[in-house]
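Before we start, here is the structure in question, set down as structure tokens.
Only one protein chain is missing; all other protein chains are in place.
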């Protein structure tokens, strides 16, 4: 649980040099306080390399992709597909298995809707159909984005939702396993956006496979922060968002095993995803085009490609080590503050860089306000994981989350701020 | 049909000053040829005001909107909601009736999916349910984005698709009206993206209303090019895309009458659109939040707000007049070229700035290649309106489309290029 | 430090010993409201008597602002006619949503003016309004309609 555990690779990340790439980090807030941005778990900031890549694209190559026969359209298409290829390499996947979406939420909804669409999509799609008696398994720690779409899929199809529970130390309770022969989908986060817990993906995939269920990985809190290979993890689907990994908002990725994507009915329909359209009916293009209806988020894909290049240049091992060091420092320091309780694992084993906590006698919103007043930006509330908060008997937590640009001094500012909040509200 | 019809307001648009705002227009293509961009109907270019607004947001105010309690989150939320308000004013609507989507395609799909979701969404949503015996009416000139989602909705619900036909002169054939008491939805383009034809919205709304059907307007080719008020047009829903109106890709808008949005079940589900989440089930926020699941396209909404400011500063009357002048010039000049046939109205009555044509004896792709070789960027193919092309007995057309930055000289370059193509392929 | 502008002593006092805290019987209507972003909850009961607000009691699971606000609400509306209380509510809401631009009227709002500082923090406005929305909802449940207000939660922004 201490900073001593930090791999040597952490030294590979020159945080001062990194910070210089992020224009927003030099601004001040609340009457001249330096910004201490500890809310990257909600959305990260963008380095100028990403901003420049998007701008260069828009000032030189912008056109509708896959649709035009002029030079700009060629260049735009190349930039878009090159981004897909680089992002695919970054997550250990083939470019043809990557679908661009607007965010991870859309990616998960895409899978859920394709499954209900399977009911009317003919024999190829039969393996995706669900009905009464079938079950979908999630976990109690899911972000709403990987919970509500499955609730709604159950509503549409008559299937039943089941879930793994969470143990008091913030780990997945593998003994609460609801997977049975009726299970058709097992959807789970790679890392909790509240607890920081990294889930045992291999074990969950093994159990899902054993009953022939499909696996859907919510990789929003893993792809930005450590080396991830979807083919290595052997999941069937995975989703993540650009804005949490130094890339633009408005772009996300759904990964799908190619044989599954090829058999899956479309979700959004319209231009660019068709094979043949008649008034009487239409047929659809092969993946990934089948799942990219309409003019896509072109410059955003280009920006995400640049973000992946940026992260790769630092090295994802170094990113992981850097965040582990900061997390260890935060866990150690918060453990020293009486009345502060971390919700989630208190050591660094299978744990990423988000730290949620409660302060006895001071509501999370009030802690956050004191922090904000000192320039420290954290998130307060249920962080779109309301059932998890209910399970821990709290309405809201304070969550600090780190990325490549954070420093040990910023962790110290957080802890100082927590003490100041206790003092302000008279509980210490 | 001639440039003489041009309203005087055209002089209000200083095209040289406008062009100076668009960095991409000063680049060259194909070995030093000046770029003549006549493909704005597919996607428009962005002025630096839009690029700057997005960058300023990202360098100063970026955070997750509606989720944080720190200063950046406040500023980001304000910027996002201010953009919504300005865009709403631009299309004559209340901010609460505007939902941000990734593009128009998503907006139309949203309505179509909400309607099939209504089947399992309880009594409030009953007015949206569809089933066998119900009918959806579209037109033969629709973009695939306003056709395929309705085909798929019919597939999901058992409803039947009917359509208005198109007359030989490229107008909607109002006598082919398939609207009956069974009609539940009438979906149609404000302006065809191929013919340029502006549809008789008031008459279609009247006929739909008479049978109690909902109206869905595809405003992709009208909002960018002329003054539009959705409340004035009295449609129930409307959709458009940012990238066609000088704004970013990855952002679009769905307009919906507030009482309808309030009763409509959600489409994409996840974070930010909920009221209360339990493992057992969830309830949803009021619109527009209900329809904006996940971290939205924040900087893109800000960019679209800047695009709307930019267009408003020029004045949409001036934009319309400018485009009419260019369209008139193109129609006149093409009429002089033997062997060239315009597909669509050949006068400026109820007609916007896209001109599609065929060249006898030279395939559209080959015409496009000759134009591209001369720096003239047009689109060739069916422009995602395949049934319309079939109706006119052609596989592909050449389409030139204009926006604020185009000049009469660029129209001349187009026409010269068409003649050159005829010469190159030995048909003139 | 701007904190003191927001957390004025009056607010902290109400927060430490909130008036009306603890649910009481009998009551005419009860309203349960939540703040969907932070999960805060209030259960509020109202008892009317001959067109007047006779009693308010509430159980608030929330931050200092929402607790203090429910307390101030209790002080401000108990003993008033329903119509008057709705005028106070409107004034409070206008101040809270005024982004610090609305000058509060101390004659109408009493201790409520202390919340003027909260109005400059948009993320906290919902906290300040949580109890008030519960009060309004409870009154509607008793009387079927709310005299003297227009819209309120129906703009979609402040519904809880």
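Each chain gets a letter, A, B and C, in the order it is written, and its residues are counted from 1.
Quick note on the criterion: a contact is a pair of C-beta atoms (placed from the backbone, for glycine too) under 8 Å apart; a residue touches a chain by one contact, two chains touch by 3 or more.
Just so it is clear, the structure is predicted and the values come from calculations on it, not from any experiment.
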* From the touch rule at the top of the page, work out which displayed chains the omitted chain touches. => A, B
* Which of B:72, B:356, B:370 or B:418 touches the chain that is not shown? -> B:370
* Asked: Taking the entire complex into account, which one of B:143, B:190 or B:389 touches the absent chain?
  -> B:389
* Structure fact -> Sole touch to the unshown chain from A:29, A:42 or A:69: residue A:69
* Asked: Which listed residue (A:274, A:302, A:318 or A:367) would be found touching the missing chain in the intact complex?
  -> A:274
* Structure fact -> Logged for chain A, residues touching the omitted partner chain are 66-69, 73-74, 77-78, 96, 262, 274-276, 285-289
* Structure fact -> For chain B, residues touching the missing partner are 30-31, 363-366, 369-370, 373, 380-382, 386, 389, 395-396, 424-425
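Definition applied: only the chains that are shown with their structure count from here on.
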* Asked: Between chain pairs B-C and A-C, which one is joined by a greater number of C-beta pairs in contact?
  -> A-C
* Asked: Based on CA centres, what chain would you say lies at the far end from chain C?
  -> B
* Compute the distance, rounded to whole Å, between the mean C-alpha positions of chain A and chain B. => 31
* Structure fact -> Separation of the C-alpha centres, chain B versus chain C, in whole Å, is 44
* To do: Between chain A and chain C, tell me the centre distance in angstrom, where each centre is the average of that chain's C-alpha atoms.
  => 37
* Going through chain B residue by residue, note those that touch at least 2 other chains and give them in order. => 67-69, 73, 274, 276
* Which chain C residues reach two or more other chains? -> 37, 121, 124
